[in-house]
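Structure incoming, see below.
Every protein chain of the complex appears in place save one, which is left out.
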Amino acid sequence: MSKNTLYGIFDCEQVLLASVKEIRANNIEIKEVYSPFPIHGLDKVLGLKETRMAITAFIYGCIGLSLGALMIYNIMIVDWPQNIGGKPNWTFYHNMPAFVPILFECTVLFAAHLMSITYLIRCGLFPGGESDSPDPRTTDDKFLMEIVVEGDVTAVKEILTKTGATEINEKDV
Amino acid sequence: MTKAKKYWKGLAELNDNPLVEKLKQNEFVEEIPVDKFLGDKELSSTSTSRRDFLKFLGFSTAAATLAACETPINKVIPYVIKPEEITPGIANYYATTMYDGHDYASVLVKTREGRPIKIDSNKSATNARIQASVLSLYDSGRLKNPMKVGVDTDWNTADAEIITKLNKIQNNGGTIAILSSTIVSPSTKQLIADFSAAYGNVKHIQMDAVSYSGILDANEASFGVRVLPTYNFDKAEVIVSFGADFLGNWLNADYAKQYVAARNPKNGKMAKHYQVESTLSLTGSNADKRIQMKPSEQKGLLSNLFSALNGGTADSRIAKLTNDLKNNTGKSIIVCNSNDTEVQTLVNSINNKLGNYENTISLSNPSYLKQGNDVDVATLIEEMNAGKIDALITYNVNPSYTLQNAEAYNSGLAKVGLTIATSLYNDESAQKMMYACPDNHYLESWGDANPSNGIYTLMQPTIAPLFKGRQFQESIMNWIGKSDYHVYLQNFYTDIDWNQSLHDGYFTKNQFAANVTLFEVNVPSFDLSKSEGVEFEMYEKISMGDGTQANNPWLQELPDPLSRACWDNYLTMSAATAADLGITNENVSNGALNGNMVNITVNAKTLKNVPVMIQPGQANDTVALAVGYGRTAAGKCGDGIGFNAFSLGNGNAKIEVVGGEYEFAATQLHHTMMGREIVKETTLEDFIKNPYSGNKQVTYATHNGEKPADQVTLWDEHDHSTGHFWNMSIDLTSCIGCSACVVSCHAENNVPVVGKEEVRKSRDMHWLRIDRYFSSDMTKELSKKEKTSAFDMYEKMEDPSGDPEVVFQPVMCQHCNHAPCETVCPVAATSHGSEGQNHMAYNRCVGTRYCANNCPYKVRRFNWFQYSDNDKFDFNMNDDYGKMVLNPDVVVRSRGVIEKCSMCIQKIQEIKLDAKNAGKRVRDEDAQTACSSACPTNAIVFGDVNDETHEVQSLKKEERAYTLLEHLNTAPSVFYQTKIRNKA
Amino acid sequence: MQKEADIRDPLILGNKTYHDITKDISRPVEGKANKYWWILFSLSLVLFIWGILCMAYTIGTGIGAWGLNKTVNWAWDITNFVWWIGIGHAGTLISAVLLLFRQKWRMSINRSAEAMTIFGVAQAALFPLIHMGRPWLAYYVFPIPNQFGSLWVNFNSPLLWDVFAISTYFSVSVVFWYIGLIPDFAMIRDRMSATISPMKKKLYSFLSFGWSGKAKHWQRFEEVSLVLAGLATPLVFSVHSIVSMDFATSIVPGWHTTIFPPYFVLGALFSGFAMVETLLIIMRKVVSLESYITIKHIEYMNVIILLTGSLVGTAYITELFMSWYSGVEFEQYAFLNRATGPYWWAYAIMMTCNVLTPQLYWITKIRTSFVATFILSIFINIGMWFERFVIIVTSLHRDYLPSAWTMFSPSFVDIGIFLGTIGFFFTLFLLYSRTFPVIAQAELKSILKSSGSEYKNKK
Partner (left out) sequence: MIRINNFKSCILLIAVLFTFSFQVFAQPDSAQAFAQPDGAEIFKANCTSCHIIGKRSIGPDLTGVTKKRTADWLKKWIKSSSDFIASGDADAIAIFEEYNKSVMNSFYHLSDEDMEALLVYLENPPVEEVKVAAVTGATKDEGMQSSTKMMLVALVLLTLVFLLTSIKNSLKESLGQETETVSQTVITQTKTFLANNINKLFVGLFVMIVVLKFVFDTLMGIGVTTSYQPEQPIAFSHKIHAGDNSIDCNYCHSSARSSKTSGIPSANVCMNCHANITSGTTTGTTEIQKIYDAIGYDPDTRTYIEGYVQKPIEWIKVHNLPDLAYFNHSQHVTVGGLECQQCHGNMEEKTVGQVATMQELNNISSNKKDSIEFDHATLTMGFCIDCHRQSEVKMDENDYYTSMHQKMKVKYAGQKITVEKMGGLECGKCHY
């Protein structure tokens, strides 16, 4: 039984949103939506899960903080304590105030970089990667909805046209 | 000193060939190919790696960073036959005598691998010039070869010719004259006698560049003996000096120790010191009361003083002075710098009137340091011009430069058949003579000296002659067919334990002393009058003296203690006079000092374009110019610096302003304390009333009451109670600003010389500087009283007073226990030692200079350029001879790193090691830094405060003790003792 | 869809559609450079090369080539450093803080502002390096294990804090910038035809990391931008605070001041915005973006400048007051000397440029004029440079012991290096303006319908 992929192309994000609602109301599964810019509320209507980027950032931050603290503790207190300007070098606690700036920087450093790397990996973005957008105009001014239909496509096409797709392409797999 | 110290007698190791050979072959490489940088060109083994001046930090580091992989080839060349007494890496000490015709001292010479590297005092104090004389030994500008009319020759030819000529003269019954500096060596006098015996008609004339003929003649007139008395300033309670700079250069004898002994506030009394002078001298700057006058007034005032003492009325200026003298008969000293016999006779009479003779001044045991005779010199010059002299031999003198009437001398020289100069340098005089015979430096020579009655000191070589030199004594012995002065000398003193005396460097021996009484002399009297217009007088700088060592970069860069300028001499002039003449001094955009120029005419001689330095304390309508400059044949770094004041001579001056800007190189550009408590000061009375006077502690209000700064801190202290804790006390009352410590530090720590241009940019490298502050007419109290605004107050405070009080303050790294510099170094290149020093690891330093910014004392020095082996800095570190003076135990710093006073950590480490090796505790007297050991007045005391027995420990508890900028609570290991003046 | 109060003026003029935006943004990348560009470029290139020669000379002979001395050990080097760092602040501030505050007008300027940040910080980072006596040992400032036992760095030193702060700030800014660039690179990639310009196509597809604009990606994209903004904001403040601690933690009178961190941060924003204006006013002409960088944007920035400028002025006054109030004679003299000492002229310039000129922005006419803004922004840049000069040099040249007092005057090398960095900065910026999407077009499109003039007029 043949599988077809429908590409509904829209000119306006509002129309797209409405259409998405409509289609999902008809329990037609939308495979993907391509847009030139983030559309607010789209993830809701598409029923995408909340992303957990922020949480990872937090974790990375904690790692950065503790590694930083560990490094400084080891260097200044354990490995080679020195009398520097009469400042205390007996315990980490005594000398802590001087370390705050670097601890903070370590936190940010780790959080920011590791999170960005996670983001790239999760989105499968890497230098020289190939775009799998079915239509290059989606980075310009077109909004594209990708629907995989098993069997008869006409019904779906209808809905698409009804909800204001300016253009509908079809491709069998 | 240390256990390693052995006083060696004799030249054994030096005479026996290999060392000398190798000295010649190995040490003086012409140029330094890079691959040889790490090549140890030393004669002796690995020990010399550090001392090796062919290497320096920079390269090692570079090599480490770049080359990484393969090890550079590095030769070790042991002796073929190692001299018994030399252990590579261990210093030997020899006692000897320093005398160059101007300065005299009994010294201890530190040598490493047979190379003198440092002069320390032995029984007598050393001044800056004596400290620096070790570098003059390695002066590549010295006369290296016998010369005949400017052409190199060798000794045999020269001797042969000279002897034949001398014989011819003798046969024709001609006259031979020997013109020498004061001869303090009895054996040399004997030799000269032998010489005249051999050649018959020989006359020996002694001259001093800076003449003391006047006082000698006066003493002859008054006492029948032509000698200098010895002064005992320590016995005096009133000291009056009419222009005599006895703490600086006067008589070149060290009176500083006595002076300070007489002025120790702890005893509750200080000798009252009056200075009556026109040019601000080192002595004047230490005086309790300084009275300004014109040179021409001097004799008038003296005469007035004499009459006042005999019941006359004293001039208002010296009224108080006269009183004090009357009340202290037998306990006072009057000295005078005048070279006029009559004036000195007058001084004698005053001293006699006050009954000072044999109390504070002793003629029964006279000093022989100065014996020059102006009359003789004058007659000699006449005779020379009259063609009556057939041969002239000079020794240790440079008449063509130092004589006021040098022209006459030179013209006379042309009429003398045979002229021989025995001299260290091919100097102004030697160049004009037929034969120039290289003399030996005192560190290469045998000799003896009889500085004062009954005291004898010996001179022994500490290194084989570097050049084809031959000491004067050898030469004249040679010319009368004898030889080996060494033996001659030993035979000269048959009645002493030669080895012991040589080891000690001195011995005493009874000597006939005239038991003198004042003859009846008619006391000359002068009336109080001063000449109109500007008067000129010449003076000696403590750095340059009479200019003998003009080619010594250390001395050239040693700032004058009063003007703080170096590499120059200049007309000093009071602000008022300058204003009258429309002369200004101003700071250019980078702070450097510029001054206008004038033409000055004295005694019909003119110097053109002489710069004027406005000098507070200079009497109005007087100008002064230092001697020892304006050399034309001193060597590469002495030539063409400054102007020759000898050629002018004292007298009335005609000054014509030519304008134009002259660029000075001054190390201190701001002269007042701006009302800050930097040098704490009080008067004797107050001090006796309250020992803490003038030393009020800074306190901070804390939640539990007022607390002294050093107790208000965020953290617990680091524990310095175990082991050593090195501290240093500097007594500002006994520091006279003589700068011996500065040069000593230079020598000990391989401090680079940077030259005039860099000093001008405020980039001098001295680890130890002596700050000098003048008092200002504006004070905080005054401004409060007069309700002047802060703006005006500070503006006025910037100008020093016309008649200032002067303070000196040696400042080196304070070795703070809460060091601001340490905290800020990103790479921890400077951190604190458990023994209290602030360590500086040059090889870790990346040169951010943050520490230098954050140092409140500004004692950190940055290597702006590569100062060694750099033709742009063509001083001793760029000279294969000059490098031999470097201290092997101290790294030569590369460019781009910070350096600073290390509290002579290399010395501390050494004495500790010696103590460990000996299994004994460190002895106080061993604990010395370069500066403390060089200090003639013992103002700098160094030691371990954890050692209950040590002096410094009690000094720290003194009421006078304070730390610099204590409100910062940097907790320095260096502390100062309040300055106290006797204002009574 | 987002709504916006109608009284707000449009941020995008000239009835643009999405496609117009695309065209406009990619025009500079596709088209040829006009002659203004070439003139400016060759000019800054010359400066850049001159600067490089001067640096080479310094490293060759030693820091002595500069005008420094035993008392004033920092002068132009650190002045320039702080100045550039300050300039480098507006970028992140605009993109981060304004993002957090949902300021839409940031969208058409943040890309360039961030570019400026990165290039500015690059200049700044040069100075700590070359001001070292032995730059070839610069790696000593990083805690790298070594054969020295191991020998470590000193975490008490503000300079080391700088090392960490600046490297973090620089790298994070780059990441932040790039994350935002990816979709725009993708846009350019998709416009490039593989036949006409295959190289460019390759390049941009490489740069765009294979972005395709999926819904999920956009979702993550927004979250990441938000979190990065959240991280960058405190970072911005921390960085300049730490820079200010180089001075504040020292004991030099005139440096040792607790007010420094906020004061420096404000100063940084102040100068940063001024520099942004200088650049954008040039750029909107050079690459004709008049309809995106409107007078409105300029005015908004002017308002911020007016605010920060006044705050900076307040800081100056506070400083003076505190020095008097402290009762410490050294402090008092330090500030008295600033205003009336040998460097009074520097202080005067600083005061006029930083305190007086911004006040002119109270006047609407000036606030809304490109020419006036351009001139004033230059003034402010000069003023801020002198602020740093005053703080560093006048404090150092007369500190505790009068015996060490002296003065500083720059050598030609000092000047050369400074000009060099300016050249370097503009070279980079001009190259950027020809090869990067100079406006965050994706974001811009998202507000077209709410703030585009056409749609505004519709209502």
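Chains here go by letter, A, B and C, matching the order in which they are written, and residues are numbered from 1 within each.
The criterion applied here is as follows: contacts are C-beta pairs under 8 Å (C-beta built on N, C-alpha and C of every residue); 3 or more make two chains touch, one makes a residue touch a chain.
Note that the structure is a prediction, hence the values are computed from the model and not measured.
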**Study point:** Options B:D495, B:D719, B:E781 or B:D871, residue touching the unrepresented chain
**Key:** B:D719
**Study point:** Omitted-chain contact residue, chosen from C:N34, C:N146, C:S193 or C:S288
**Key:** C:N146
Check your understanding: Among the options B:S483, B:T517 or B:S834, which residue touches the chain absent from this view?
Key -> B:S834
Review point. In the full complex, which residues of chain B touch the absent chain?
Key: 17-18, 21-22, 38, 40, 43, 45-47, 49-50, 52, 55-57, 60-61, 64-65, 68-69, 71-82, 87-90, 719, 721-724, 829-835, 837, 839-844, 889-892, 902, 905-906, 909, 912-913, 915-922
Point to revise | Touch residues of chain C, complete complex, unshown partner | key: 143-151
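Everything that follows uses one rule, which is that only the chains that are shown with their structure count from here on.
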Check your understanding: Linking chains that touch, what shape results: line, ring, star, complete or other?
Key -> complete
Point to revise | Pair exhibiting more inter-chain C-beta contacts, A-B or B-C | key: B-C
Check your understanding: If you average the Cα atoms of chain A and of chain C to get two centres, how far apart are those centres in Å?
Key -> 29
Review point. Could you state the distance in Å from the CA-based centre of chain A to that of chain B?
Key: 78
Revision key, fill the gap. In whole angstrom, the CA-centroid distance of chain B from chain C equals 56
Study note, to complete from the structure: Each of the following residues of chain B touches two or more other chains, namely 820, 823, 828, 831
Point to revise | Where chain A touches two or more other chains, by residue | key: 82, 84-85, 87
**Study point:** Contact footprint of chain A on chain B as seen in their complex
**Key:** 715-718, 816-823, 828, 831-834, 971
**Study point:** chain A residues within the chain C interface of the complex
**Key:** 13-14, 32-40, 42-43, 46, 48, 51, 53-54, 57, 71-72, 75-76, 79-80, 82, 84-85, 87, 95, 98-99, 101-102, 104-106, 108-109, 111-113, 115-116, 119-120, 122-133, 136-141
Review point. In the complex formed with chain C, which residues of chain B make contact?
Key: 61-62, 65, 587-591, 668-676, 678, 758, 761-764, 769, 771-773, 790-791, 794, 809, 811, 820, 823-828, 831, 844-850, 852-854, 856-858, 860-866, 894-898, 965, 968
